[in-house]
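Below is a slice of the complex: some chains, not all, each in place.
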Amino acid sequence: MQIAGEELAPLWLGTGGLTSLETVRRVVAAGAPGLVTVSLRRVSDTGDGSLLATLSALGVRVLPNTAGCLGAREAVLTAELAREALGTDWVKLEVIGDEHSLLPDVVELLEAAETLVGRGFTVLPYTTGDPVVARRLVDVGCAAVMPLGSPIGSGRGIADPHTIETVRAAVDVPVVLDAGIGTPSEAAQAMELGCDAVLVATAVTRAEDPVVMARAMRLAVEAGGLARGAGRIPRRESARASSPMRGRVGR
Amino acid sequence: MHLSVNGRPHELPEGAVLNGLVAALAADPRGIAVAVNGSVVHAADWPATALYEGDRVEVVTAHQGG
């Protein structure tokens, strides 16, 4: 899939929750992600500062997010700081309604998106499964939309597949499933539903074996993408024989 | 003088500039971004950026995240 003319692998990985930079290295190697996301935090709270060095050594694209921002003003400032710190004008725009549900606040999101597009950012907004909001995000210039499957970190997969299909049908920019994925089968389903990429964070970083899970996600996302192009069989109410009924012995 | 740095009270002598503060907080300036009173200050401008009583300074870098 492509963002702003750049070709990216369809699995995107979050890094939050990985327990060491060595694990980051091995997860990135196993998942071969199109990009990895990072957050921006105060130096006094970040501990080991060599994450960026590790990621640039791996040559993987880094996408800063505005995770945890509760309003457009905060999110815009965080995006500006990210551009300064990381030297990229791409941003995963996250504006949440509250710290409990972590669900998007689409009103503040639209305001922040419009502002950042105006300042030259490539904006990838984390949003709900609402196709009308998705269309508005594209109208203000977002480069993709990132609807959630279910709440962040919940591992409940795609709660209502129909919403993803409607978002897919509503916009002509890439659709990236964001949040809720717990297993490879759910990541594959996202692609089958028409997504161009899948962002997985907790499902990999907090799995018992993040490295193996990263590889599983990579294979699943590839499988789902291939399947979309291969034309699935229709769902049928009744059965249909896969062996011929004619020519059976004794009939 | 009294400032707020990353949300905490901070003491600095009169006439302090941003450059020194950042250096004190982060050994390596690469990957660091700074905002004063809600506006980003580019690294090139840190030496020339004087700090004043009550300034709110944010010094941030990349961290693992979803």
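Per-chain residue numbering starts at 1, and chain names A and B are given in the order in which the chains are listed.
As a working rule, a residue touches a chain if its C-beta (ideal position, glycine included) is under 8 Å from a C-beta of that chain, and two chains touch if they have at least 3 such contacts.
Everything quoted here is computed from the prediction, not taken from an experiment.
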Check your understanding: What would the formula be if every copy in the file were counted?
Key -> A x4, B x4
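One rule holds in what follows: only the chains that are shown with their structure count from here on.
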Review point. So how far apart, in whole Å, are chain A and chain B when each is placed at the average of its C-alpha atoms?
Key: 32
Review point. Within the complex, which stretch of chain B touches chain A?
Key: 6-8, 25-26, 28, 30-35, 38, 40, 42-43, 58-66
Review point. Within the complex, which stretch of chain A touches chain B?
Key: 14-18, 24, 37-46, 49, 51-52, 62, 64-65, 67, 73, 77, 80-86, 152-153, 201-202
